[in-house]
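Mind having a look at this structure? Questions to follow.
The other protein chains are all here in position, but one chain of the complex has been omitted.
Note that the chains take the letters A and B in the order they are written out, and that residue 1 is the start of every chain.
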Amino acid sequence: MSAAGHALGILGLTKRYGSFTAVDDVSLDVGQGEFLTLLGPSGSGKTTILMAVAGFVAPTAGSILLDGREITPLPPEKRNFGMVFQGYALFPHMSVAENVAFPLRVRGLSRADREAKVRAALDLVQLGAFAERLPKQLSGGQQQRVALARALVFEPNLLLLDEPLSALDKKLRAELQEELKALHRRVGRTFVNVTHDQEEALSLSDRIAILNHGRLIQAGAPGELYERPRTRFVADFLGKSNFIEGAVATADAAGFVLAAGTARIAVRAPAAPEGTRRLLSLRPEKIALLAGEEAADNVVEGRILAWSYLGSGFALRVETASLGELRATLPAWQAAFAPAEGLPVRLGWSAEAAVPVEEDAP
Amino acid sequence: MDGIHPPGPAARGLAWATALYLVLPILIVLPVALTDQRFLSLPQDGVSFRHFETVLTSPEWLGSIWQSFTIAVAATVLSVVAGTLCAIGCWRISRRATELVRVLMLLPLIIPSIVYAIGLYRYFGPLGLLDRFAGVVIAHGVTGIPYVVITVSTALAAFDPRLEQAARGMGASLSQTLRWVILPRIAPGIVSGAIFAFIHSWDELVMVLFIASRNVFTLPRRIWDGINENLDPAMAAVAVLLILFTTGLLMADRALRRRSEGG
Partner (left out) sequence: MTAAGRPGIGWWLLILPALVLLLVFYVAPILQVLAISVTEPEPGLGNYERIFTSESVQRVILTTLRICLITTVLALLLGYAIAYAITLATPRARGWWILAVLVPLWISVLVRAFAWVTLLRRQGLVNNTLINAGMISEPLPLVWNEFGIVVGMVHYMVPFAVLPMLASMREIDPRLLAAARGLGASRGQVFRQVFLPLSMPGVIAAAVLVFIFSLGFYITPAILGGGKTLMVAEWISLQILDLIRWGLGTMMATMLIVAILVTLAVFSRLVDLRRIFGSGA
């Protein structure tokens, strides 16, 4: 089925509403069969991009390409894209089967063809038994799956998902994430998803595009983005991070040493000229609690300011003498100690753990 | 407010008095219509249906009823088609771009019909529409459009615009989206508008006084002549029939709304 996947190109897409720029010169390629997520806070332009791809929003500048062919001027009904709307937009006066049959009906398929395809689509989302129900008689999760079946039944070039899971509660969301991922593998189509939920983006996507203030900040595989954020915003938005600012003290082929406060921090990264200011992102879970005289590339000492129990581990806020406040999360099995406010601790991390990031553009 | 803070006795008394003032005079025509006398009065020795009989066997009254009915049906079709399409168009196109259209739609509700009536009297002359079925249908149909625009706009305000986007996104053309998605959803609003447009035409007198004379003699016109010339109990019988008819239409509208709200 992978032949069904199409490649989408977004080239210099810009959308202005009066003096407000919702999307600012965004270029992005989505490969055949790829699951791409547009991730960003509200107002970052992610939904506008999706609506421009769908054809509901006319771009101020730039173009949309499908397999290299320009489709910018096509109206939505001519693009043959499936779309799952926020809140699903199921037709409340039609049964589940009628909803799913709708795109086939507008394409003039015969009743028999429609019935077969609708049955297959409903089976795909395991709702075969609910064909005659009205949307309002279904639970939120079931409605979401009807919306998926309806968006896939006409074999669209592309599936667009606008916050498909945001209306569901947390547990159901986790279940449906798995299902959505499995569905993507099964149908082999290109999916473009929009969300503000970073966990959803990390777990579902082949690739994530992070947006802020209408601009594309960074695109890449989830692990790449998490491990190598390009800017402070990406590091902060995707997971939690400590930020350490300082000046390069010495540099060699393996990396550099950053002077931050009274600390000297070893960083394994492409070298930078001595004296330049750098910003480091250090994930809390990459900080370890050092016992006794245990050594690490970087070691700081401090006292616990506050702590909380997370079930899987502990979250600590530690006031250090050299770097100010640091956040660390420790797996429960490692924390063979009873945390208490004011308790002195030694924290350590390897030279690979802290990565240099750029300050956000204004 | 669910009776949390019930009104005081003075307010309650005035409200009751007003409700009686609104309803009682209308109800009074019922016993008058059932009088056994030849003149307008309450029944003296018993109840009689002879005045209803007079009306329902009179070719003049029946002719006017039929004429009013056909005019109202034709005018309603005109109002409903034009009004519904207009409301949908205004709903979909931005508010600012259609502001003028919306203001225009309010004019027939604001400008007194006497002004429109004398205007039509002069305007229809050269067009040969005076005292013609078509002329009255146009006048009633055009002035009925606002009622439909209002009820359909209200229905559309509750319509999720994403449903229309979903339909277009799945490949539906404009006319398919209209027929299969938008119209079924706003049908109760359209029927409501149709009922109001129908009542508007059915009751309309002022325009008819100016643009119709002999060929077109609607029911309100005949009642008007009756009130001005001979006040007899047959008039009361007509009034009762009209009240029943209007109330029936309103009840149908209410039931319809309740069903669409419940379902």
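Keep in mind that, in the parts below, a residue touches a chain if its C-beta (ideal position, glycine included) is under 8 Å from a C-beta of that chain, and two chains touch if they have at least 3 such contacts.
All values derive from a computational prediction rather than experimental measurement.
Touch with the chain that is not drawn comes from one residue among B:Ile93, B:Ala158 or B:Ala255, which is B:Ile93.
Within subunit B, the residues in touch with the undisplayed chain are 1-8, 11-12, 14-19, 21-23, 25-26, 28-29, 32, 40-42, 78, 81-83, 85-86, 88-90, 92-94, 98, 101-102, 104-116, 118-123, 138-139, 141-143, 145-147, 149-151, 153-154, 161-162, 165, 174, 192-193, 196, 199, 202-203, 205-206, 209-210, 220, 223-224, 227-228, 231, 235-236, 239, 242-243, 246-247, 249-250.
Quick note on the criterion: only the chains that are shown with their structure count from here on.
Of all the residues in subunit A, the ones that touch subunit B in their complex are 54-56, 75-83, 85-87, 89, 91-93, 102-103, 105-107, 150-151, 154, 160.
Contacts from subunit B toward subunit A in the complex involve residues 160, 162-163, 165-173, 176, 180-181, 184-185.
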